[in-house]
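For this depiction, one protein chain was excluded, whereas all remaining protein chains were kept in their positions.
The first chain written gets the first letter, and so on, giving A, B and C; residue counts start at 1 in each chain.
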Amino acid sequence: MSDATSSPSGEPFEPRIVAFFCNWCTYTASDLAGTSRMKYAANVRVIRLMCSGRLDPQFVVAALRRGADGVLVGGCHPGDCHYQEGNYKCLRRMELLRRMVGQMGIEPERLRLEWISASEGEKLRDVVNAMVAQVKALGPLKLEPIPRPNGDEESDLQLVGASDEGVLA
Amino acid sequence: MSKPKVGFYWCASCGGCEEAVVDLAEDVLKVVAAVDIVFWPCAMDFKRSDLEAMADGEMAACFVNGAIRTSEQREMVELCRRKAQALVAFGSCAHTGGIPGLANLCTLESIFETVYGDGQFSTVNPEKTRPQAATQVPGGGVTLATMDHSVKTLDQVVPVDYYLPGCPPPVKLIAAAVTALLEGNLPPRGAVLAPDMALCKECPRIDSKPQDPFLREFKRPHQVLIDPEKCFLAQGILCMGPATRDGCDHACIGGNMPCTGCLGPVSRTRDYGAAILSAVSSLVDSNDEHEVAAILEKIPDPAGTFNRYSLPSSMLYQSISANGNGGT
Amino acid sequence: MGRQITIDPITRLEGHGKIDIFLNDEGNVDRAYFQVPELRGFEKFAQGRPAEDMPQITSRICGVCPTAHHTASAKALDDLYQVEPPPAGRKIRELVYNTFMFEDHALHFYFLGGPDFIVGPDAPKAQRNILGVVAKVGLEISTRVIAMRRQARELISLIGGKVIHPVFGLPGGVAKALKPEDQARAIELADQAVAFAQFTLQAFRDIVLKNPQYVDLITSDPYTHRTYYMGLVDAKNKVNFYDGMLRVVDPQGKEFRKFPARDYLKHVAEHVEPWSYVKFCYLKDVGWRGFEDGPQSGVFAVAPLARLNASDGMPTPQAQEAYEELYATLGGKPVHFTLATHWARLVEMLCAAEMIRDLARDPDIVRPEVRTLPTATPVEGIGVVEAPRGTLLHHYQTDPDGVITSANLIVATQNNAARIAMSVDKAAKGVIHNGQIDDGILNKVEMAFRAYDPCHACATHALLGQTPLRVRVYDPHGQLIREFRRDG
Partner (left out) sequence: MMSEENQPRIGVYVCHCGSNIAGVIDVGELAAFARGLPGVVLARHYKYMCSDPGQELVKQDIAQHRLNRIVVAACSPLLHEKTFRRAAEDAGLNPFLVQMANIREHVAWVTEDKKLADAKAKAQLAAAVRRVAGHESLQRKSVPITARVLVVGGGIAGIQAALTLADAGKEVILVEREPTIGGHMAMFDKTFPTLDCAACILTPKMTAVKEQPKIKLLTYSEVEAVEGSVGSYHVKVHRRARYVKEDLCVGCMQCIEECVFKSAKIPNAFDQGLGMRKPIYIPFPQAVPPIPVIDRETCLKLKTGKCKQTCLEACGERGALDFEQKDWMEEYDVGVIVVATGFQAFDPTPMTYYGYGRYPNVYTSLEVERLLNAAGPTEGKVLLRDGSTPKTVGIVHCIGSRDRNYHPYCSRVCCMYSLKLAHLIHEKTGAETYNFYIDIRAPGKAFEEFYERTQKEGLNFVRGRVGDVEPVEQNGNQDPRRLMLRVDDTLEGKIRMIPVDMLVLSVALEPRDGAAEVRRMFNMSCSSEGFFLEKHPKLAPVNTANDGVLLAGACQGPKDIPDTVAQADAAAAQALVLVDRGEIDLEPNTAWIDEEVCSGCKTCIPLCPYKAIRRDETKGIAVIDEALCKGCGTCVASCPSGAAQQHLFTDDQVYDEIEGIMAYV
């Protein structure tokens, strides 16, 4: 697995942002943005969690380690959490995490927490666009690759021979 | 049959790990009787050549402590790796980077400036002299080992078979590891030779920990008289116990001070600092954005507190110089 | 043809060092360089850390004398927060500190420096170590040595949480009060400790002083330097490890300066050389004249012998006797024989044991008030102790939240660095002639610094790699013409 650190040479920098959206509000909002055919930057890749309270700060650093230039977390508005208070737990973690990564030389602006309700398709679009612009301005996140003489112990899947049989048009 | 050969080597360390071995006390003699110590620069005059003379894998085990920051250390651990069947990362520094790993919060140049800059406290250095890799002196040149821009863990330099965690590793764990080695019943490679369980399990204070969100205010150890019976977190004092491996007989807590995390994470943790950060911050008893921030502000040094011993092994590794950001 | 010899690493010390010896065409020593080849930068990464964490962070400078750093740091925090520990708090610190001095000196005599005498400087290297010592003095005594040291360290663990990297020090005192049963253990230990110290002194007399060769070696010129000496003294100018005024005596042994730690910047400065990571301390008022002896050179020494030289005696009766014996034997104060440091160390070991005895029996020590809570806004704090290897000084500046903004650490071996470099140079010149080199000879060069029991981990807060001794032979143009190993 490569620790991607910079944009392909020559081409303009297209940041890669990993988004963790809660199932009930922000993920639904981005479905709504879709059904409303709103257009926004394609730099965000979405991972669905049941609740922003499921967001383990380790996921955020893992995403950065995997090459994300920023991480966007979306949850229900305060008071609206489908699970009552998960979004507050997320808020507390992100608050401290942003300070910690800041000390470690990573701009806190690369980590963003937003409350986006199921009906706020526009807000989703605007937040994504705003964050992409901000991360573009910050430039690529350069994390030094971690030397792994033990070999990358990541996924031990082998590639089972892929068949190209009868692919229907 | 001949006794198994064992080596000890230190890289970027403070000598505490060798002291920990010496603290086997009477057992040192047993160990010495059972194994053949063929390399131990701190206590014996065997040299690199003895090592080089060995056949590959001749040592049953080599215990390496200290983090790695110089080319020289790299060469030596590569040599140790070759000569040992089992290479053991001994102590926090070799395991997760240790206290010296905090240096990864700053650039090498900033270290030099702080230490050798003219007028820095007692330093008088108007010529701005800096230690040089090579210096010409009458008769020839003297050389100094050069330093890498970041502190590395042992397994970031060579493959490691086992880890003995702790700063220093608890004598109990050292003894157990040596016994396992002698009896040839070591766990699967890659294992950390300590209980795969967090400290709270054995903590005598766990019963005094509340079961509802309670962190209204963080207090620093010097600001309060610490209750010697009560859970530190319950007193608002940061304790790394919930995320930290057991095996130390909660020595620090016995000294009425909180766990600072030297035994590192349990096997299921991917990033120690982020893990304990999550546990601590989640327990803050407020839902107001500003109040939450205000409460957490009372933790003056998240990076240095949650990654006190684990910066080089954190997933963010050495971001300061790489990302070109200032850091501290 | 000229050649260069490299002793790397020098062994049996805490931390690491390297010696480069340049021979002239006759094969005699031109100049020997004592190097400390790495730097750690604790002062830098201390910045941004909470001040109260310093006792635990800085103890990682050295795992052999963690208690020294821990205590110096805690005292710097007292000063930073302007708090005085209550009697119990202070006495618990002193009890732990003297126990530490006691066991650390024992470690050095039996494990590190001692073997050179007990086993012999020219003994095969495989025996020049604790195992050799065990073989020489016999298992019974060795077991006693080990047990004594273990008990001492157990007491420190009991009070300090851990013996390697203790945790008990906080501004204004200590984290935990002493229980009566702990006191009982301390008393029990103390009595054994005094006896053990006396036993060790006797061993030194028997093994070293009764051996004319050794005495000649100790008093020989290659191991002699006439420099200034510094150490902490109490109100009566007696040696004190934990607290007091810093006293400097000149090469004649007359008081040159006496000042509180807070004024150290007025008196001590550090010099930088391109060929070593260690900085070389010197007396500001005298100035840096390079690596030379004499009253005109700012070079000074710390550590046991220096402490004895800089004081008017020991605070405890038995140690005072041993002190007088030492000077009587070696021709009065000050003693300039580097190797006599081993003896001075044992005098201090006895002193520490007596201090333990007195502190352990002090009724104050079990009082429940062990800490004074800070109220002042922190700005700057300086703390000093006498580490086994000499004067150790921590200096912090913080923001109003008590977060470190800058730190300066002057440690024993830095104070000694210049004199060590000179000793090595002189010893090399003294023992290497006509290119004659063997293991014993080179070990004698190492003995020159081993006497200081230098801790380069401390000296540079350095993290050092090691390579074996290599003797490289160069022609005057620096071309390597042959290479052999001390152990080859």
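Operating definition for what follows: contacts are C-beta pairs under 8 Å (C-beta built on N, C-alpha and C of every residue); 3 or more make two chains touch, one makes a residue touch a chain.
The model shown is predicted, which means the values in this text are computed figures rather than measured ones.
**Student:** I'd like to know which visible chains would be in contact with the absent chain if the whole complex were considered.
**Tutor:** Counted over the whole complex, the chain not pictured touches A, B.
**Student:** From the list B:K209, B:K230 or B:K298, which touches the chain that is not on show?
**Tutor:** Selected residue, touching the omitted chain: B:K209.
**Student:** With respect to the chain omitted from the figure, which of B:L199, B:I226, B:V292 or B:L311 is a touching residue?
**Tutor:** Of these options, the touching residue for the absent chain is B:L199.
**Student:** Determine and list the subunit A residues touching the chain excluded from the picture.
**Tutor:** 1-2, 4, 14, 16, 18, 23-25, 27-28, 30-31, 33-35, 37-40, 42-43, 45-51, 53-56, 58-59, 62-63, 66-68, 79-80, 82-86, 89, 93, 117-120, 125, 154-168
**Student:** Please give every residue of subunit B in contact with the chain that is not shown.
**Tutor:** Per the touch rule, subunit B residues meeting the hidden chain are 196-201, 206, 209-214, 241-243, 246, 266-270, 275-276, 278-279, 282-283.
By our rule, only the chains that are shown with their structure count from here on.
**Student:** Can you work out the whole-Å distance between the CA centroids of subunit B and subunit C?
**Tutor:** About 25 Å separates the centre of subunit B from that of subunit C.
**Student:** Find the geometric centre of each of subunit A and subunit C from their Cα atoms only, then give the gap between the two centres in Å, rounded to an integer.
**Tutor:** Comparing mean C-alpha positions, subunit C is 54 Å from subunit A.
**Student:** Cα centroid separation between subunit A and subunit B, in whole Å?
**Tutor:** 31
**Student:** For subunit B, jot down the residues that touch at least 2 other chains.
**Tutor:** 105, 301, 304, 328
**Student:** So which bits of subunit C are touching at least two other chains?
**Tutor:** 48, in rising order.
**Student:** Quick one: which bits of subunit B touch subunit A in the complex? Just the residue numbers, please.
**Tutor:** The contact residues of subunit B facing subunit A are 105, 150, 152, 155-160, 190, 269-271, 273-275, 277-278, 280-282, 284, 286-287, 289, 292-293, 296, 299, 301-304, 306-307, 311, 314-328.
**Student:** Which residues of subunit B touch subunit C in their complex?
**Tutor:** 9-20, 22-23, 25-26, 28-29, 32, 41-51, 66-67, 69-70, 72-73, 75-76, 93, 98-100, 102-103, 105-106, 110-112, 114-116, 120-125, 129-132, 135, 137-142, 144-145, 147, 151, 167-168, 220-226, 228, 251-257, 260, 300-301, 304-305, 308, 328
**Student:** Quick check on the complex: what are the subunit C residues that touch subunit B?
**Tutor:** Interface residues on the subunit C side: 2, 4, 9, 11-15, 20, 22-24, 30-31, 33, 35, 37-41, 43-45, 47-53, 56-57, 60-64, 66, 77, 81, 107, 111-112, 125-126, 128-131, 134, 139, 142-143, 146-147, 149-150, 153, 157, 159-168, 170-172, 175-176, 264-265, 268-277, 279, 281, 288, 371, 373-374, 395, 401-403, 406, 408, 410, 443, 455, 457, 463-469, 474, 476, 478, 485-488.
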